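Below: the structure, in structure tokens.
Every protein chain except one is present and positioned as in the full complex.
Should a chain be cited, it is by its letter among A, B and C, assigned in written order, with residues numbered from 1 in that chain.
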Amino acid sequence: MDFNDTPEEANFRKEVSDWLKENVKKIPEAEDTSENSSLARARAWMQIKHESGWACLHWPKEYGGRDATAMERVIYSQEESKYRLPNGFYEIGQGMAGPVMMMYATEEQKEKFLPPMANGKEIWCQLFSEPGAGSDLAGIKTKSELDGDTWTVNGQKVWTSGAHYSDYGILITRSDFSAPKHKGLTYFFLDMKSPGIEIRPIKQINGGANFNEVYFNDVKIPDSQRLGEVGEGWGVALTTLMNERLAVGDAGGVDFKEIFEFTKTQDFNGDVAVKNDAVREKLADWYCEYSGLKYTKMRRVSALSKGETPGPEASITKIVSANKMQDIANFGMDLIDSSSIVPDQSFGSALQAGLLGAPLLRIAGGTDEILRNIIAEQVLGMPQDIRPDKGVPFNEIPSGEKN
Amino acid sequence: MDFNDTPEEANFRKEVSDWLKENVKKIPEAEDTSENSSLARARAWMQIKHESGWACLHWPKEYGGRDATAMERVIYSQEESKYRLPNGFYEIGQGMAGPVMMMYATEEQKEKFLPPMANGKEIWCQLFSEPGAGSDLAGIKTKSELDGDTWTVNGQKVWTSGAHYSDYGILITRSDFSAPKHKGLTYFFLDMKSPGIEIRPIKQINGGANFNEVYFNDVKIPDSQRLGEVGEGWGVALTTLMNERLAVGDAGGVDFKEIFEFTKTQDFNGDVAVKNDAVREKLADWYCEYSGLKYTKMRRVSALSKGETPGPEASITKIVSANKMQDIANFGMDLIDSSSIVPDQSFGSALQAGLLGAPLLRIAGGTDEILRNIIAEQVLGMPQDIRPDKGVPFNEIPSGEKN
Amino acid sequence: MNFEFSDEQLIMKEEVRKLLDKENSVKRNRNILEGEESFDKDLWDSLVSMGLTAITIPEEFGGIGMGYLELCVVAEELGRAIAPVPFSSSVYLATTLILDHANKDLKESYLPRLASGEIIGTLAHTEKSTHPTPDSIETTYDGGSITGNKAVVPDGDIADFTIVSAKHDSGIGLYLVDLNSSGVSKETLETFDPSRSHSNISFDKAPAIEITKDGWGAIEKLMDQSAVLFAFEQIGGAEAAMTMAKDYAQGRFAFGRSIAQFQAIKHKIADMYIALQLAKSNCYFGAWALSNDAAELPTAAATARVSSTKAFYECSKENIQTHGGMGATWEFDCHLFYRRSRLLAANIGSQGIWKDKLITSLEKSNLPA
Partner (left out) sequence: MNFEFSDEQLIMKEEVRKLLDKENSVKRNRNILEGEESFDKDLWDSLVSMGLTAITIPEEFGGIGMGYLELCVVAEELGRAIAPVPFSSSVYLATTLILDHANKDLKESYLPRLASGEIIGTLAHTEKSTHPTPDSIETTYDGGSITGNKAVVPDGDIADFTIVSAKHDSGIGLYLVDLNSSGVSKETLETFDPSRSHSNISFDKAPAIEITKDGWGAIEKLMDQSAVLFAFEQIGGAEAAMTMAKDYAQGRFAFGRSIAQFQAIKHKIADMYIALQLAKSNCYFGAWALSNDAAELPTAAATARVSSTKAFYECSKENIQTHGGMGATWEFDCHLFYRRSRLLAANIGSQGIWKDKLITSLEKSNLPA
């Protein structure tokens, strides 16, 4: 048990680190805090990475990747995360759409679409969730109908990040409403500039608008852009989700370190807060969670390095860190007492961001409740709940609207 | 909003209080701490109460009661609880068996059985739960078969308090295994001295043995002792459970007051524990629960006094108080540090009793989980879970043994 | 005994509720939150018309001479409707201080106008980013005027006058300052819950009228009194959030059924109900103690405050969670309750402070009731 790289890992890390040192400085600073400015930086950086063979390094070389091992990918991302780089724009394309295209697209399509995905010229988004299908993704209702060689799509998607700047999207639709829920789905990729697509930003409770609603009004998709067979879109969607990026990230935002530092300066009930035993006890609980997640991640990386596939046990990271963030933010505001409602305090805006950001974190990418189901079922092998929708024609399954 | 009795209530309370003052002293002190000794006192006290018309005062006068109002019953029990009296022995008989006999027994049976129940000469127990049917009471498997005018009962009951000193019992059995779960049940009362009944005490984790397993081996019950129609025992059982005593009691055992007093003398981390902010914060949380339950009870009594029927919202008392007791006991032991494992400390045995008693309290009379279901469904009107056993013949319902 | 509000009080509660429903108070909250106005003047006028600002003011001063029990039921409904009005500042804080501590002249001058809603008052007490203590007050009263800076004054830019805590030569006093007088400057703040307005106020030799020289005792008493009223707002809000969660769950279908059938949802909402009932029962005792000015008030107030703050936070937080993604959108109303829960938790001091006050009061009373 040690924290040191193997000689091979150390060599690779040095190679990455040296390259990053030389190259990160090549991209221009952001002009402002706008999304466009950030996007321009992201494109520039992906171009540089691609030219040196560091773009989407887990991909096969033929499509612009590096054929890297999982451990190399982890090391690269550890080193890259030491810099503040805008890589989020490419997560869906390179992490999810790319791999699914490799499995289901034609050779011609792969040659056409994968290289610009790898070099950052084209950005992809994911059109899965719907207003009535979140936790229960297979409940989607966006309708696709085939006429000749062309599909017509009508419906609404939601929570699509980056829809407004994406070039292409991966899309799941329902092509057969009389088949059972998981059987009538068909999967496509499409040009996001297609006529009939309307994109509206979703304003979140923290004022941000990182997501969109996407409306489909008679959007035409050639049958050649179908991925997988008609009616077998659910399998393609599952493959896509399995390729979801290695969820190494915590919630981001206020965490133990921040609140600990704050309690060293903030007065509370007659002394600096960190001297209050009730504060210390809460700090200790959060440190144990913080530390527990940190070393859980290291255990997962160790498993990766041995070639093991990371399982759904990573679900605990999001449950714990999002709830911890919410608790810390609420508690930190308590320390500031009645002034805490004004974000313009030493630490107030970070706390406010935490308190307003945590609710979405507890939901996005799987609610606390869904993740607990996943832990129970997929990690611990407990049985699924009763599924009254199993095998029932989709249009006979009860839904809110029908009642 | 006030805490004072109405003039009528005050008069009644004075009458009760005066009578208790005069009469409680008439019963002999317990000879020792044995159950027999306690039982003898209980019988003596019930006899005295009965002679003055204070036994099971909510019963009709004709069967030995007083026709008291719900509020009078509350006042009586408030006053009586100021003395340490062993009334628990009669709760099942007077509180549950009596009312159900009044509804379902023949006039002859009522005249025979109710008066000795009221005057304390005869004690009753309840034979409902089974090893495979606790939370799901309707899943019982004790079998009853009719031959001529006589039923033969085979099976096992569990968690029967007082089976070993009871004269009679109320019993629910399954008379039809091919009918749906709730339809094939038949309800009886029976003599606990009947041949074929075997009673074994259950040792609890706290070393106590307040409950029994009761085995039925070809026990004969005359059909005349059936309560309700054949196959309609579930309705009779529900009626019985609705008559369950007005659950005014907290968990009993270590609660806020006890731990608060303890923290005033116990040293912790350099000072008396109550001066430690972490301890104060926990105390505050427990006080809020303690106080919240206390005034919730008063709100319920007020509703009673207006003639309202207390609903299942009382479920919160047990969930909160049993969990509070477990937390307090665990925390109190923490304050005593490594010596806490020895009960022979100033407060150690009370804490040990709490830590070992709370688990059963969280289960008996409805688990935390069942009570939350009840709150959601019966108080808040949320829908039942899917019931795969609904309408299915009982012998086709999956059970652990069959898998 | 009758541990319940009277029929008259419950009818009054129902009337207030109907008014706030009819006026669509939650929608008005959103309008204020998103717009430029500091409060909803129309809604305020409706509440004034019902006489709600006059409840605790005796008839001799133009009020209707009811008591705190009536104010408690009103507070619960204002909380349920997350009303965007300066009621707590003007009624719980300013009116109570004048009633309890001002001389007859001041009462005659201010109370009738407070009762009629003609003027709005508030309290300017906090100065720093910590809970105020006698030592932390730097604002000074000297020679008939006030100098200093008060922070996060609720409704500071709406109020016509404020009561100010300030040092005098031998302690902390309370002083009344007309906010339109010379030497007063205000800065409106962006806050976590913009449906209620807050300002920083600077006083530079602003003319002031003394209310009491024992200002600290008066503030401590006021904190206990208002804690009960805030707690009623909090349980009102908590119940509204719980009901939203339950109603949404019943109408939302996933995996072939209403999500209200899932134990994860049912038990979450049952836990909200438990927290709410404990808090509500503690509030009832708080109402009794407040209306009887009982010796138990400090304990009762702290208990009501702590449990109601917890209940509103839990209910508003888990209401969002029950709604799933939509609950985290600006468009849904869930966040209005979440914001209000934080505002009310902050307004008169944090959980840590009130928990400590609770145990201190129990240590003093030497017996946990």
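One rule holds for everything that comes next: a contact is a pair of C-beta atoms (placed from the backbone, for glycine too) under 8 Å apart; a residue touches a chain by one contact, two chains touch by 3 or more.
In this text the structure is predicted, and so the values were computed from the model without any measurement.
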item: Residue of B:S129, B:T186 or B:Q225 touching the missing chain in the full complex; value: B:S129
item: Residue in contact with the excluded chain [from B:M103, B:I202 or B:V230]; value: B:I202
item: Contact residue for the chain not shown (choose from A:A44, A:V230, A:A303 or A:V392); value: A:A303
item: Option touching the unshown chain, where A:L190, A:V254 or A:V320 are the choices; value: A:V320
item: Where the unshown chain meets subunit A, residue by residue; value: 1-6, 9, 256-257, 260, 274, 277, 280-281, 283-285, 287-296, 298-299, 301-303, 305-306, 313, 316, 319-320, 369, 371-373, 375-377, 379-386
item: Where the unshown chain meets subunit B, residue by residue; value: 129, 131-136, 139, 158-159, 181, 202-205, 207, 266-270, 276, 278-279, 326, 330, 333-346, 352, 355-356, 359-360, 362-364, 367-369, 372, 385, 387-390, 392, 397-400, 403
item: Contacts of subunit C with the absent chain, listed as residue ranges; value: 262-264, 267
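We take it that only the chains that are shown with their structure count from here on.
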item: Separation of mean Cα positions, subunit B and subunit A [Å, integer]; value: 52
item: Whole-Å separation of chain centres (CA-atom averages), subunit A against subunit C; value: 40
item: Per-residue multi-chain contacts in subunit B, two or more chains; value: 277, 280-281, 386
item: Two or more partner chains touched - positions in subunit C; value: 257-258, 262, 352, 355-356
